[in-house]
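One structure coming up, written as structure tokens, with questions to follow.
Every protein chain of the complex appears in place save one, which is left out.
Order as written gives the chain letters A and B; numbering starts at 1 within each chain.
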Amino acid sequence: MEGQEKLLEIHHLHKDYGNGAVLKDVSLDIHKGEVLVLIGPSGCGKSTFLRCMNGLEQIQSGEIRLDGEVITDPKTKWSEVRQKIGMVFQSYELFPHMTVINNILLGPLKVQKKEKKEAEKEAEQLLERVGLLDKKDAYPRQLSGGQKQRVAIVRALIMKPEILLFDEVTAALDPEMVREVLDVMLELAKEGSTMVIVTHEMQFARAVADRIVFLDGGEVVEMAAPEQFFTQPETERAKRFLDTLSFE
Amino acid sequence: MQDLGIRVLFMGNNFIRLLGGLWITVKISLISVGLSIVFGLLLGMIMTLKNPIVKCLTKIYLEFIRIMPQLVLLFLVYFGATKSFGLQLSGEVSAVIVFTMWGTAEMGDLVRGALISIPKHQYESGAALGLESRQIYRYIIVPQTLRRLLPLAINLATRMVKTTSLIVLIGVVEVLKVAQQIIEANRYTVPDSALWIYGCVFFLYFIVCWPVSRLAVRMEKKWEN
Partner (left out) sequence: MGVFYGRIEKLDTGFMAEYFPLYVEAAKLTFRLGMTGILFSLVIGVVCSLAGYYHVPVLRQIAVVYVELSRNTPLLVQLFFLYFGLPKIGVMLSSEGCAVIGLSFLGGSYMAEALRSGLEAVEKGQMESALAIGLNRFQVMRYVIFPQALATSVPPLCANVIFLIKETSVFSVVALADLMYVAKDLIGLYYQTDEALLMLVISYLVLLLPISVAAGLIERRLRYAGFGD
């Protein structure tokens, strides 16, 4: 990882909802092409951390840089930054009043002002890749959870983001649909996409991650390669966390 | 001049007279609401019947009453009844008839809605506990129906009060008419009294309706599951 280009740099990030800190002095660099997986007990701040990265949460202090430029400035044009930082949500959040294709095209047409024909072609290619081209004119309500989540991934991908954020994207899915979504993500990882993933699927984390970041109580407790982390965690807190999982 | 206009409210018994006029309005609404609740409960239960003729008739009644402006209904009863039955109905009586007809229609629809919204398994789970049918109604169905009904019925009451303002147009001496009389009587001494008197009537209505509609909102919030 050393020597590689730093895509996202987070320095001394502090986040507070007014009743105690959620994130305390978190610092982290994400390199180009890297897959980072955030894990930790529920309420440890991992989702909040992810949401800070694209400005859905305001931070109290610290700094985030994208491609070397500070994006946590009050003057940040978030609509521009967010085109470079795609995000996929736990509850899909497809737009229920639009067909699949229109869900995907909203960004390219309204934000990037692309040609409709060209954007549509790209959208269809991406849908094909996730195996959903035949659902192009369906409404979200007609899709299964796994299908919705794959559409949501396409909706983020079509903006050609430099980095993708995944916020527990399989947590709301029925068990038999988890796989189809994880497969898409694995493939993206193989292609060299930069991704930050919050997940509870430990096997998947182990398979996909270049680096595991273990958060607890709003702090980065441990950061390691997956093999290292899952077999020989350094800290007591990480050990305890992994222990609780093995009893589940 | 403007600081003089308001004094007309406190001259003689003007303010008391306005309140008296308001009482006429409130009284007519209260009588109509009371009658509407009684007839509305009946109509609502009738409307849950499956008989097609009953369904059709109640539907026509409901739709006609709802689509006609209340003022048109007032005209129909006040002017129409006088001519056809030779009855010389007073404005007050016409108003009570019309608002009761209207309120019954609205209330009936609310009651019907509340009754059919109680899921069947509520009856069944009541029965499963070994309750008798009378007890099921007493402890399960009626309380739930009332909870749904009460806020809506209270809302209907404020609508009734506001709509009762129309009776001035069929010659009832209520708060607006009293206001006109006061303004007329002080035309030369206090020429700008209209602003203050009508402003006052506006707030009198507000003071009557606002607490009641707040109550409805609070009940609705409290009882929403």
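Quick note on the criterion: a contact is a pair of C-beta atoms (placed from the backbone, for glycine too) under 8 Å apart; a residue touches a chain by one contact, two chains touch by 3 or more.
In this text the structure is predicted, and so the values were computed from the model without any measurement.
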| item | value |
| --- | --- |
| Absent-chain contact - pick from B:G12, B:P69 or B:P119 | B:P69 |
| Given A:A123, A:M159 or A:L215, the one touching the chain that is not displayed | A:M159 |
| Of A:Q4, A:Q142 or A:T231, the one touching the omitted chain in the full complex | A:Q142 |
| Hidden partner chain, touching residue among B:Q144, B:Q181 or B:S213 | B:S213 |
| Hidden partner chain, residues of chain A it touches | 54-56, 78-80, 82-83, 86-87, 89, 91, 93-97, 99, 106-107, 110-112, 138-142, 152, 155-156, 159 |
| Hidden partner chain, residues of chain B it touches | 2, 5, 63, 67-72, 75-76, 79-80, 82-85, 158, 162-163, 165-166, 168-169, 176, 179, 183, 191-199, 201-202, 205-206, 209-210, 213 |
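Operating definition for what follows: only the chains that are shown with their structure count from here on.
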| item | value |
| --- | --- |
| Centroid spacing, where centroids are CA-atom means, of chain A and chain B in whole angstrom | 56 |
